[in-house]
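Here the complex is missing a single protein chain, while all its other protein chains stay put.
Let's turn to chain A:
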Amino acid sequence: MATLDTAPATPSSALRDVLSQVDPKRRRKDRVMQVLVYGAFVLAMIPLVSLVWSVISKGIGRFDLYFLTHSMRNVYGGMDAGGVYHALLGTILITLLTAVISVPIGIVTAVYLVEYGKGSLARAVTFFVDVMTGIPSIVAGLFAFSLFYLVVGPQSKSGLVGAVALSVLMIPVVIRSTEEMLRLVPNELREASYALGVSKWLTIIRVVLRTAVAGITTGVMIAVSRVIGETAPLLITVGATDSINDDVFHGNMMTLPVYVYRQYAAGLVPCAPGDDACIPTINYDRAWSAALVLILVVMLLNLVARGVSRWFAPKTRA
């Protein structure tokens, strides 16, 4: 071809210079930003790693099957006994009840805000959800306690009251995250469904919620993680106990955060001299092990949620 003749035989050295020239200012900026980004990451990891390390190293000592399957009934002083079973049970039951209350309310409210809500009512709901997000947990506890005190009377402490207090904290988080997920569902899918002669509520249930379910699950898990470690509201509304109570509607229950708090507050045991069976630090040891249990529970829940959202996520591979 004729055009080949015009191609230069030797590479242009001027062009090479231009292309290999590096702007020193830009390179310096790049370095600085890189150091900042990595530095921030390391800085953020320090407290996390240190927290996990201290909980594991101090909690692993008493963490065994006995600890997980025994309560604190008839355990006193520096006895080498006692476990976390009643608190684990309480935390699971109360959190479950909280989720049962909050998830339907939260999802239905989010559906209202995204699919139906227009005008002043929707704006008011959004505003109050924002306000609720900022409610201090102790206020939520006092609210639930006084509500049940007025209705039931002085003997009102129960798991249910705690679940109501936690729901006040959990509902706004569920609404917010579900709302975000529903807004991510492309409008084209809604229109595709309408065009097939599917009614609005079936479209919402079978298309919109179905498409968003993976994200909603993740949001619910974040909300659960937010409330599962709450201590103050549960101390007010559920109280504490050393025995197993599996009835969420009557009587005090123990929960993991409250257990940790109570054990730690009990402090060192004044052992009698020569009493070898007495362990002075037993309360601290139990507190750390219970903290480890709490972290494991949250981690386990997260793993389950990941599995669920992977199972439900829209698949693209053909």
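In this text, a residue touches a chain if its C-beta (ideal position, glycine included) is under 8 Å from a C-beta of that chain, and two chains touch if they have at least 3 such contacts; residues count from 1.
We take it that contacts and distances are computed from a predicted model.
For the chain that is left out, the UniProt protein name among "3-isopropylmalate dehydratase large subunit", "Phosphate import ATP-binding protein PstB", "RNA polymerase sigma24 factor" or "glycine dehydrogenase (aminomethyl-transferring)" is "Phosphate import ATP-binding protein PstB". When the full complex is taken into account, the listed residue touching the unshown chain is A:Glu191, out of A:Asp80, A:Asp130 or A:Glu191.
The hidden chain makes contact, of the residues A:Thr133, A:Ser199 or A:Ser243, with A:Ser199.
Residues of chain A in contact with the chain left out of this view: 118, 186, 188-199, 202-203, 206-207, 210-211, 312, 314-318.
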